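Below: the structure, in structure tokens.
Left out: one protein chain. Kept in place: all the others.
We just call them A and B in the order they show up, numbering each chain from 1.
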Amino acid sequence: MSTSILEPTPQAAPEPPEPERHWKDFFGFSTDHKVIAIQYFVVSFAFYMIAGAMATTIRVELATPDADFLGYEHYNGVLTLHGTMMIFLWIVPAGAAFANYLIPLQVGAKDMAFPVMNGLAFWLVPPGGALLLLSLLAETPPSAGWTSYPPLSLMTGQVGQMMWILALLLLGTSSILGGVNFVTTILKMRIPGMTLYDMPLFCWAMLATSLLILISTPVLAGALILLSFDLLAGTAFFNPTGGGDPVVYQHMFWFYSHPAVYIMVLPVFGIISDVLPVHARKPVFGYKAIAYSSLAIAFLGNIVWAHHMFTSGTPGWLRMFFMAATMVIAVPTGIKVFSWVATIWGGKLRLNSAMLFAIGFVSMFLVGGLSGVMVASVPFDIHVHDTYFIVAHFHYVLFGGSVFGIYSGLYHWYPKMVGRMLDETWGKVHFVLTFVGFNLCFFPMHILGLQGMPRRVVQYDPAFEDINRICTIGSIILAVSTLPFLYNAIRSWFWGEKASANPWNALTLEWQTSSPPIIENFEEEPVLWSGPYDYGIDSEPEEDDRSVAELLAEVKAEM
Amino acid sequence: MQTTVDTTPENDAVEHGHGAHGDHPDHRLFGMFVFLGAEAMIFLGLFAAYLTFRAVADVWPPAGTPERELLLPGINTIILISSSFIMNRGNQAIRKNDVKGLQFWFGITAALGAVFLVGQGYEYYTNTFGLTDNLFTSTFYVLTGFHGLHVMFGLSLILMVLLRSTTPGHYSSESHFGVEASELYWHFVDVVWIVLFLILYIL
Partner (left out) sequence: MERVNKIPPAISLTIAGTAITIASIWYGQHHGWLPEAASQNAPMVDELFNLMMGISTWLFLAIQGALVVAIIKFRKKPGDETDGPPIEGNLMLELVWTAIPVVIVMVLAVYSFDVYQQMGGLDPMASHDHSRVASVKSGAAIAGSIGEDAPGGGDRVALGIGANPDVEGNAADVTIDVMGLQYAWLFTYPGEVGTGELHVPAGKDIQLNIKAMDVLHAFWVPQFRLKQDAIPGRTTQLRFRPEVTGHYPIVCAELCGPFHGAMRSEIVVDTPEDYELWLAEQVATASDDSRLATNESQLELATELRDADRLMLHPNMPDVSAEMVAQMSHMHAHHHP
């Protein structure tokens, strides 16, 4: 499927002279951030579909209380790879895809700070993904869950588990290299005159994300190095039979993997903050509050990891500290949600697919945020930890949050990236199916968990069968919902309506160049003539009554 | 993992630094700083794991761990620390366009780095405990080994600088990113060793 998206790339070649974009660029090592971004998009979407297919098989298995579809042999392997791939090969690289495409354009640069390193970072992803896929064919695939807690992970298949570790090391390295590039580009390569407060909020979000990547991902690498010694060399860092301590692994793992949640959702916060004002035709509400709250979330995200271990080997006082720290995150997150609602309130909403997914994001993420505050509470978390309540919670954050946001971003920037518009009707069909399927699949899981169904089980109490059936039906609708998007994306690539440079009349810099942008982005250095979200100047009676479109045209003419 | 990661700033320097995107100022040193920050986090993670094992255990090192010889690692520490100062003289030299001076001081640094590695190897060879004996010996070998890999990499950076410095005009008082980067890296390796020495041998 990935190739079918890639093939039509010659269409994307811009007419202007100078160095031409060649379709072969997309299949080899490129240093152009836009090419790398498309490569990220296509590869991560391909893995999304693979991991999504795995999710569907999991749900089909769980349609009945017995282990009768995947069975005991395959269930845990599929479960482990579903989680690992969705995180490390879909949401994280999809965030990197947006970052690659947008950061240089939004700060008015010609490319990333370190283009070669950028290409290298991308090319670590396919081998990592291939390793994970191949591990399915190992005698025993990695089957200790995406958390791979020892001692279980030391007792399942050695080969499969080691492939899992290597894949994560590759993907982690890719992520770190990306982070170095994003930080440097954002801090050092803005056009003259663009202060940090003139940046689009996506750049703020990526700044926070990159800091999180740089601080936390290396610690995961440390944990995986120790785990691989236990696995291969016979040490006992995490193995109690040799005096080691499995709880230390949990600490190191979550020191990365909790921030990883913010690594996955912060870029999407940035996307939403950029999409909502454009289609609401209204300035973003509380720019600085949203910008700072990203940094606050990044900071707090680093000191809450042990809330994943409230029922593990953590002493009571530690549980209390991490409960308090975790709850505090509700404050910056709440600020964002309120600000988004206030942004669309009173606007003139263009309810196109990008906007629907953006509003859908706010609505679904809210549910994940509310259940997030609940599970921060230690006495309650003790009940629901490792149950379907948690499964529901993190799917609301990572699917209802991240994936809705990614779709919103795709509908919003597709015209810029491809030079053609997506079809709105199919976009709306896609949205409705996704929204219905998602809620049908994941909302009932809250109740399952509260009632007593643990997660990661292939067989369960028959009392839960009815609710599980609903979830399975939802998951199938969700799987089907991908098809209209795929059809739309491929069809529009060839035959979509041609997109102008600025089809949405947006104000950020990426819309000041052609669609798709020329090889080094801008004909001349772009001019920062307004803030990123200065909408509504035409409704100010004092000023002239030209529309944004006219102003933009004027600026273009002056250039 | 390490090697792939570390070479990239240098590669950028060669292939891209002042090529197609040459009209923006050089951010490679900034990128290097950011990257070393991430590197430091791996070590911090490993140190934290070690200190946790230690704090949770009743007896540390676990019963039966042989006494550790302090003399050799002590000498090694002095060698590594002094090499950092010596290396800095090389950087000062190239700031004055003195390529010979750069080569002289970097040459000594490389030699000291090699001596450190040999000393480390000798210590491994003479140690009476093995990797899997107990939790202490495991962490000992993984931490020192992981650091040793970094020393090796730092050493190869220095050797690369030495090799390139034979090309006339490759380094000058204006342009000597390779010198700066390898020195930065070497200091980083040095600081990590000091912490490592303190927690593994002294504490």
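Here is the rule we go by: contacts are C-beta pairs under 8 Å (C-beta built on N, C-alpha and C of every residue); 3 or more make two chains touch, one makes a residue touch a chain.
These numbers were taken from a predicted model, which means no experiment stands behind them.
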Response to the item:
Checked against the full complex, the residue among A:49, A:136, A:295 or A:457 that touches the missing chain is A:457
Worksheet item: Which listed residue, A:342, A:432 or A:486, touches the chain dropped from view?
Response: A:342
Practice prompt. With the full complex in mind, choose from A:36, A:105 or A:144 the residue touching the hidden chain.
Written response: A:144
Worksheet item: Which of A:367, A:479, A:499 or A:519 touches the chain that is not shown?
Response: A:367
Item to complete: Pick out the residues on subunit A that sit against the missing chain.
Response: 67, 72-73, 75-76, 139-140, 143-145, 149, 151-152, 155-158, 240-247, 280-289, 311-317, 319-320, 323-324, 327-328, 330-331, 333-335, 337-339, 341-342, 344-351, 359, 362-363, 366-367, 370-371, 373-374, 377-380, 382-383, 385-387, 446-447, 450-452, 454-461, 533-540, 547-549
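Keep this in mind: only the chains that are shown with their structure count from here on.
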Worksheet, complete the sentence: Given the complex, residues on subunit B that touch subunit A span 1, 4-5, 8-9, 11-12, 15-16, 20-21, 24-25, 27-28, 30-31, 34-35, 37-46, 48-49, 52-53, 56-57, 62, 131-132, 134-135, 138-139, 142, 146
Worksheet item: Which residues of subunit A touch subunit B in their complex?
Response: 31, 109-111, 113-117, 120, 124, 169-170, 173, 176-177, 179-181, 183-184, 187-189, 214-219, 221-223, 225-226, 229, 233-237, 242-245, 248, 251-252, 255, 520
